[in-house]
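Of the protein chains in this complex, all but one are displayed in their positions.
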Amino acid sequence: MDFIFPLFTTGMFDNSVNLFMGLLIGVMFGFILERAGFATSAHIAPIFYFRNVMVAKVMVSAIVTTSTLIMLGVLFGYIDYSKLFFPNTYLLPYLIGGAIFGIGMVMSGWCPGTAVAGVATGKIDALIFILGAMAGMYFYFGIYDSIADFVNSTNLGKFTIAQALGFEKDNVKVSYLVTLIASFGLLFFMLIMHKVAKNKGDE
Amino acid sequence: MKDNNYLNPYVAGVILGIALFVTFLIAGQGMGASGAIARSTAQIAYNIDPEIAKNAYAGKYLHSGNALINWTVIEVLGIFIGGLISALLAGRFKLELTRANGYPVIKRVAFAFLGGFILAAATRITRGCTSGQALDGASAFSVGSWIFMLAAFGAGFFVAFLFKKQWKGVE
Partner (left out) sequence: MNKITSIVGLVLITAAGIIVALTSNYADIIKGKKELCKSYITKAQSALDNKNYGDAQKFAKEAIKADPENRAAYDLIAEITKATVAPASATEKKEAPKPKKKISIDLGC
């Protein structure tokens, strides 16, 4: 079966066109982020207090939408799932690194993508965040050699949900089903907690 | 939060989801952001002192020439432009430091900086941030993305009480 997508990795067009598309895609992303209200830490930080669940609503809607489209695309043969890029799964690094990431996010009220949009809308704390981020990157370059072994440990490669459950790696139906359940479950949970937080009033 | 003309979050999410799908179709990868910050840092460091190219990590960004010629970097430039356009159209461009009324500026600045610092280092370990791992990875059914999301939000909730005062009454 002739796969048509993803276009770039199947050699449809070359690198400079891809870069230009990247620019357009970024513009679209930034526009949507600001339109949804993500360009301010005032809307991001409160999710950690269940005061504003916009982040959860947007993320879940996005994940559900994209994964549905991907699943349909793979099922009808238009998408070659093996050419779809996503990061490898490093078990321990993600657990520890993820925790550190979360602490940084609640502390600052930003994450990289939203901070860029934030800077574009004049948020000074977004700029400070990015400066701090660059300092953090530089720091990481410095310590990389000493933690490289840990950071590259427990690598499962492109590890899919289906695979984790013992199915064929590219069984998108199983992965999709689990993704739906997990996503809606989390959203539902957040909405409930939001009600709880509202009832508890100001603390 | 039902302010100005902000998009309904579910609608925004669906639009974002479609945009992400189109991105996958065209570029074979999803949208991201932390990689751009890493590369910019590497490139700036290089311009100041080329020795950094020998660094085991930064070297990876620099060995094929300018670290900024990269899909994610260009895409992040786009995020800036897109955010600016949207803000200007909605009249939402405003120079401000988001914080609770009366909360010390210096503390807010310190937390913004420190938070960015540790978060950035963490993104190198997690090979992505909420855009690249949570959105892109989960949509592509990666297990690592879920581990990342649960750990990140989990840790965030766990220590949230420490930083609560920054946001009291903020809109």
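Per-chain residue numbering starts at 1, and chain names A and B are given in the order in which the chains are listed.
Just so it is clear, contacts are C-beta pairs under 8 Å (C-beta built on N, C-alpha and C of every residue); 3 or more make two chains touch, one makes a residue touch a chain.
Quantities reported herein were computed from a predicted structural model and do not represent experimental measurements.
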{"item": "Which of B:Gly13, B:Gly30, B:Gly78 or B:Gly115 contacts the chain that the document leaves out", "value": "B:Gly30"}
{"item": "From A:Met105, A:Ala164 or A:Leu187, residue that would touch the chain that is not displayed", "value": "A:Ala164"}
{"item": "Touch list for chain B against the chain that is not drawn", "value": "27-35, 38, 60-61, 64, 69-72, 123, 127-129, 131-133, 136, 143, 146-147, 150-151, 153-161, 164"}
{"item": "Chain not shown, touching residues in chain A", "value": "8-11, 14-15, 18, 48-50, 82-83, 85, 87-88, 91-92, 94-95, 98-99, 112, 154-159, 163-164, 193, 196-197, 200, 203"}
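Here is the rule we use: only the chains that are shown with their structure count from here on.
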{"item": "For chain A paired with chain B, centre-to-centre distance based on mean C-alpha positions, whole Å", "value": "9"}
{"item": "Residues of chain A defined as touching chain B within the complex", "value": "5-9, 18-37, 39-43, 45-46, 48-49, 52, 54, 57-70, 73, 79, 83-91, 93-113, 115-126, 128-142, 144-145, 148, 151, 156, 158-164, 172, 175-176, 179, 182-183"}
{"item": "Chain A-touching residues of chain B, taken from the complex the two chains share", "value": "1, 3, 6-7, 9-34, 36-38, 40-42, 44-45, 52, 55-58, 69, 71-72, 74-87, 90, 92-99, 108-109, 111-157, 159-160, 162-164, 166-167, 170-171"}
